[in-house]
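Encoded as structure tokens, here's the structure I'll be asking about.
Just one protein chain is left out here, and the rest sit where they should.
Every chain is named by a letter (A and B) in the order it is written, and numbering of its residues begins at 1.
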Amino acid sequence: MVAAESAESIVKAIHDPSWFLRYSWLIALLPAVAAAFTLFIGKRTPGKGSVYGISALAAALVMSLGVLWTFVGGERGFYEASIPWFQIGQLHQEVGVYVDGLTAVMVVVVTSISLCVHVYSLGYMKGDVRYTWFYVVLSLFTSAMLVVVLANNLFQLLVGWEVMGVCSYLLIGHWWEDHVNSSSAIKAFITTRVGDVPFMFGIFVLIFITGFTTSNIPKISEIVSSGGASVGLVSAAALLLFGGTIGKSAQFPLHVWLPDAMAGPTPVSALIHAATMVAAGVYLVGRLFIVFLDADPIVLQIVAIVAGITMLGAALMAFTQDDIKRVLAYSTISQLAYMIAGMSMGPAGRTGAFFHLFTHAFFKALLFLGSGAVIHAVHSNNMSEMGGLRRRLPITFWTFLIGSLALSGVPPLAGFWSKDELLVVAEHEGHPVLFVVLLVTALLTAFYMTRAVLMTFYGEFRGHGEPHEAPRSMTGVLVALASVTVVAGLVGSPQLGAVFGKWVYFQELEEALFVPWVAVLSTLAALGGILIGYALYRDYHARDPLRSLGGAYALVANKFYIDDVYWKGIVRPIRDDVSSGVYWNDRHVIDGVVNGAAAFTKVVASGVNWFDLKVIDGAVNGLANIAGFTGGLLRYIQSGNVQRYAVFLFAGVVVLAVIFTKI
Amino acid sequence: MIRLPLVLFLSAALFSTGVYGVLARRNGVLVLMSIELMLNAVNINLVAFGAALHDLTGQVFALFVITVAAAEVGIGLAIVILIYRNRETINVDEVNLLKW
Partner (left out) sequence: MTGAEIAFVVIGVAAVVGAIRVVTARNVVRAALYLVVTLSAVAGVYLLLAAEFVAWVQILIYVGAIVILFLFGLMLTKAPIGREALDNQRRGVAFLVGLAILAGLVYLIQGAFDWDAARIDPLEGSVAAVGSSIFSRFVLPFEVISFLLLAALIGAIVLSRKEDRP
């Protein structure tokens, strides 16, 4: 699809919003309510609380489809509604929804995949020690993601963003009894937080652009597009926002958390780390696209470079993984880079990127859930302990195969259409380097997925025990997702009118384009990758053939030593040197000041005490002594001698007589 | 025809002598004697005024005073004798238990 000259639609408000639009905020609220119900009465409910989340998400999915239906029917505009939240000075914060075609697509994706995961977890998490809590956080997470997607202002988006981060942390560390899991959870949380700092600053810059009055996204977009802010400011905002994307969507250099996040339960990996949370970074760029567009062109180039590096690096790292989930994790990183690369190519690329996000969500979730079924059967994540599962887990095998073919970009499955669209945009808009990188990555993707499939499902079973197929709650979901994967791509295929582009577009509709030679090229890349993989891994028994690459293999297998750099360069110095330095400071300097103040107070107190004893008590005692002294003098009058008293008496009489006569 | 002031002078002289005696004498009996002097001076006053005013009240009261003086001397001497019995002395300087 290419930017057309047609001025067919301008973004404007919908005249008569349907019921689904007006109550679209319920879509985000229902899962939160379900989370509360599950939290408080889940344990006492039959089924241990899973029913609330599933029913809420089913309802939310229905509503999301209703919302999407509005746009399927040809609506072009948007619906916005909000209520005031709080006000600081001139800054008015609100809570509200902004629903356009993009929002509709996103809510459908989130609710459907979340519903699949909720149902899948019935079987996968059965008997888990914290079953109810799992569903609480799962529903809460879904609610947070929906808040992000539906948000009409950056502040609300940030709130949802952070809640997602917390839920991700909680879910990765679900089995925290094992130290590895809790460490992974912390790593994920902190790494994304590192990205959140520039994100927040980006929000501040954007609020500043509005003169500190609002963080409303349409208003910000309007100010930026009408030139109300300098290019420098807008570029700064774009780069800062992109920092958040790098963290949340696991791009280089903050990609290190995603593979370790696989320590969490597989449904979590499917929902959060494939389909939704990591996609939030992409969504952010897309929603605030005007900021990126109107920034200095170097910003988009930086975005493209980051995406390109991540894409290739992650694909390479996927070759060397033994853990099946880690293969998928690196694949996710690589595919997210695809989407971001698409974003860097302008409005047409934006549509393509969101289309890829749409399709990727389904087949990546499918692949993760399928791997979950495999892990459930084999009780191990490592592909070296799998093999020959094709016959024992037939449903899992076929669905997984469909998913990996989609991911590799084999037509007519979903992945082909979305990848193809990105390649077309790259070619048409004149991004040759990106075109090559995208193509090479597609080949690599096909290769490592073939490797994974062959190692897992073909050959001889190398593990222990008797693997058996997963329960129906799990396989049912796999089948459902596989079916969607088959047809989902068709909504974007130009042959069928590229409906997707009518939902998600930037300010103007794109023209649907089909370039045959690009399509052929991408198919060839996919098939080529599959062939190479087949050749290398057809007879896989024990030793990975890639190991013969020696040093190069070691480099990639160690993830290019990036983790080690972080550990030695950042984490360890802070933990050991900085923190001990801070501790020393606290002990000696701070405590020294406090103790010194205390000692000083003691000195002053002893001085005051001396004063009190000597001076004040001295005064009081002195008065008492004076009284005693004068008393001691006066007592001599009391002589006991009557005649002396009589002397005084007569003398007094004389005196009185004299006085009275004188008066 | 005695001039009244003369009589009063006499009375005054007796009274002040009695005062001196009360204050200066150590022996308790001598103190009582000095008190008698004072009482006599008062009697002279009463009688003199009674004669000057031709009123017998002065004489009557003088009689009463004499009676009272007699009673008082009786009691006083009894006390003095008791003190002598207890302390072997009637030196009033030595009767000073109420000393500080």
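In this text, a contact is a pair of C-beta atoms (placed from the backbone, for glycine too) under 8 Å apart; a residue touches a chain by one contact, two chains touch by 3 or more.
Here the structure is a predicted model, which is why all the values come from computation and not from measurement.
Although one chain is not displayed, its contacts with subunit B can still be listed: residues 1-10, 12-30, 32-34, 36-37, 40, 43-44, 47-48, 50-52, 54, 56-57, 59-60, 62-64, 66-75, 77-82, 84, 90, 92-93. In the full complex, subunit A contacts the hidden chain through residues 643-644, 647, 650-651, 653-654, 657-658, 661.
One rule holds in what follows: only the chains that are shown with their structure count from here on.
Centre to centre, using the average C-alpha position, subunit A and subunit B are separated by 121 Å.
In the complex of the two chains, the subunit A residues touching subunit B come out as 635-636, 638-643, 646-647, 650.
Considering their complex, residues 19, 22-24, 31, 92-93, 95-100 of subunit B touch subunit A.
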